[in-house]
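Up next is chain A:
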Amino acid sequence: MTAIPLDQGLGLAAALFALGLAGVLVRRNLLFMLMSLEVMLNAAGVAFVVAGARWAAADGQIMFILVLTFAASEVSVGLALILLMHRRNSTLDADASYHLRG
Partner candidate 1 sequence: MNMLLILLLLIPAIGGVLAWLSGARHPDWPRWIAIFALAADLLLTLPLIGRAVMPGQSAWITSIDLPWIPQLGISFELNLDGLSLVLILLTIVLGLVSVVISWSEITERVGLFHANLLWATTGVIGVFLALDLFLFFFFWELMLVPMYFLIALWGHEHRFYAAIKFVIFTQGSSLLMLVAILALVFIHQRATGHLTFDYLALLGTKMSSATAFWLMLGFFIAFAVKLPAVPFHTWLPDAHTEAPTAGSVLLAGVLLKTGAYGLLRFVVPLFPAAAHEFAPVAMTLGVAGILYGALLAFGQNDMKRMIAYSSVSHMGFVLLGVFAWNTLALQGVVVQMLAHGVSTGALFILVGALQERIHTRDMRLMGGLWGAMPRLSGFGMIFAIASLGLPGLGNFIGEFLILLGSFRASVPFTVVASLGLVAGAAYALLLVQRAFHGRTTAQPGSAKPFDLTARHIAVMGGLVLAIIGLGLYPQPVFDQVAPGLAALQHEGTPPGNTPMEGQP
Partner candidate 2 sequence: MNAAAFKAFAPFTLLGVVTIAVMLLIAVRRNHHLAALSTIAGLLLCCIALPLAAPAAPIAVTPLFVVDGSVIFYSGLVLGSALVVAILSYAYLGGPEQGPREEYYLLLLTATLGAALLPASVHFASFFLGLETLSISLLGLIAYASPREESAEAGIKYLILGGASSAFLLFGMALIYADLGTMSFAQIGALARAGNPHDLFRLVGAAMILTGVGFKLSLVPFHMWTPDIYEGAPAPVTAFIAVVSKIAVFAVILRYFILADGQADASLRAGLAMIAILSMLGGNLLALMQNNVKRLLAYSSIAHLGYLLVAFLAGGALGNEAAAYYLAAYAVTSLGAFGIVAQLSTPGAGRDADRMEDYHGLFRTRPFLASSLALMLLSLAGLPPTMGFIGKFYLIASGVGAGLFWPVAALVVGSVIGIYYYLRVLVAMAMPVPAARSAAPPATAPLFGNVVIAVLLALLLMLGTYPAPAIALIRLTAGAVAG
């Protein structure tokens, strides 16, 4: 058990965050976008845990738990919405329906 340098930990978080963002931006399928969102949130969680490790305090992990709570809520509601969307439009293409614009 050795201490991990903070910059490496945060670097991992940053990489995951950026990848998640790339996923949200690149993918058109709503399901993939939701997954990528999870990656982003997870990256934030990683950052919290890394920070918590630095200060040797429980706060980081607690924030991670809260993030987890939020992620779970988001996924549950999000998936329900995606189902609704698919039921109505028979597609998961995020670009397929954009009545709201202008």
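A quick word on the picks: all candidates are chains of the complex that A comes from, given by their letters.
To be clear about the criterion, contacts are C-beta pairs under 8 Å (C-beta built on N, C-alpha and C of every residue); 3 or more make two chains touch, one makes a residue touch a chain; residues count from 1.
From a predicted model like this one, the values you see are computed outputs, not experimental measurements.
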{"item": "Touching partner of chain A in this complex, picked from 1 or 2", "value": "2"}
{"item": "Chain A residues touching candidate 2 - in the complex, by the definition given at the top", "value": "6, 10, 13, 17, 20-21, 24, 30, 33-34, 37, 40-41, 43-45, 47-48, 50-52, 54-55, 57, 59-60, 62-63, 66-67, 70, 73-74, 77-78, 81-82, 84-85, 88, 94, 97-102"}
